[in-house]
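Every protein chain except one is present and positioned as in the full complex.
Coming up: chain A.
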Amino acid sequence: MFKQLCNRFGTPISVGIAALLLVWLIALVILPQLLMVDYSFRPNLLPSEIGGPKDSYSLVNYVTLFNNKIHLGIFFKTIWSSVMVTALTLVVSYPLAFYLAKVATPKQAALCLLLLIIPFWINEILRTFSWYIILAYNGPLNAMLQALGLIDRPLRFLSGNGGVMVGMVYAYILFMIFPLYNALESLDANQIRAARNLGASWAKTHLRIIIPHAKPGIATGCIMTFMLAAGSYAVPALLGSPGSRWFTQIIYNWFFEGGNWNQGAAYAFLLLILCIGFIGLVMKVFKVGLGDIAK
């Protein structure tokens, strides 16, 4: 690759580009992360004690989580809820992506994609907050359901996990739709016809032909959605209730309310490690390779 660059731009410029990239990677990505790793293994000390006898590496910060029942509970609840968000996003996105990729005319597809993308020009906080308004006890959704006579008294959408789920599905749907759309788009329409022609019902056609073909796209979408959901802060903070706290909120508290960056960093890495492990496991179960996803 470097050779190609050299051929195209000449050696001095190529070296310059490579050097800049390296500086950017090291200074802005790798070093801060290494610093966080370093933090996470050290105790939270007063400035005067740093470098002193108490300042030694240990796993104490990591062990804290396993001794705190409440934090541990929220930790696993976050993972589980993220799985649910991912599943829900997939269920919502699949028909839409299928319609876009295989049913809609190019014009309809372009219009739909535009309608999907436009809301994302608005800041995430605002978008999430608008859901807060819609789902509120005195909000328009309750008013509408009441007017339609479907319910006789307003529902508390925001007291459980419901609000967070809806908010997250909405926030991350594009990260699911695009990989799905790409995967489905590449499916030869004759594959679907062949399945139909051989007598497969629509359900069987999806199950045996379309979904297996789209598996790498499904995996990519699910991984992105899961990681984003597990690491989300704004949505649970705005739409969550005290009962639906997200692990990121605890990390936040360690950093900015507890002032304990060491503890916060350890928690953040635990979340990262578990998420990666979980994804690895799921990929194994569904027999998806890293190569499939890169496609």
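The criterion applied here is as follows: a contact is a pair of C-beta atoms (placed from the backbone, for glycine too) under 8 Å apart; a residue touches a chain by one contact, two chains touch by 3 or more; residues count from 1.
Quick note on the criterion: contacts and distances are computed from a predicted model.
> Any idea which of "ABC transporter ATP-binding protein", "Cytochrome c oxidase accessory protein CcoG", "Cell division topological specificity factor" or "Electron transfer flavoprotein subunit beta" UniProt assigns to the chain that's been left out?
"ABC transporter ATP-binding protein"
> Kindly state which of the options A:4, A:138 or A:190 is in contact with the chain not pictured.
Of the listed residues, the one touching the omitted chain is A:190.
> By the contact definition given up top, give the residues of chain A that touch the hidden chain.
Residues 188, 190-191, 193-201, 204, 208-209, 212-213 of chain A touch the chain absent from view.
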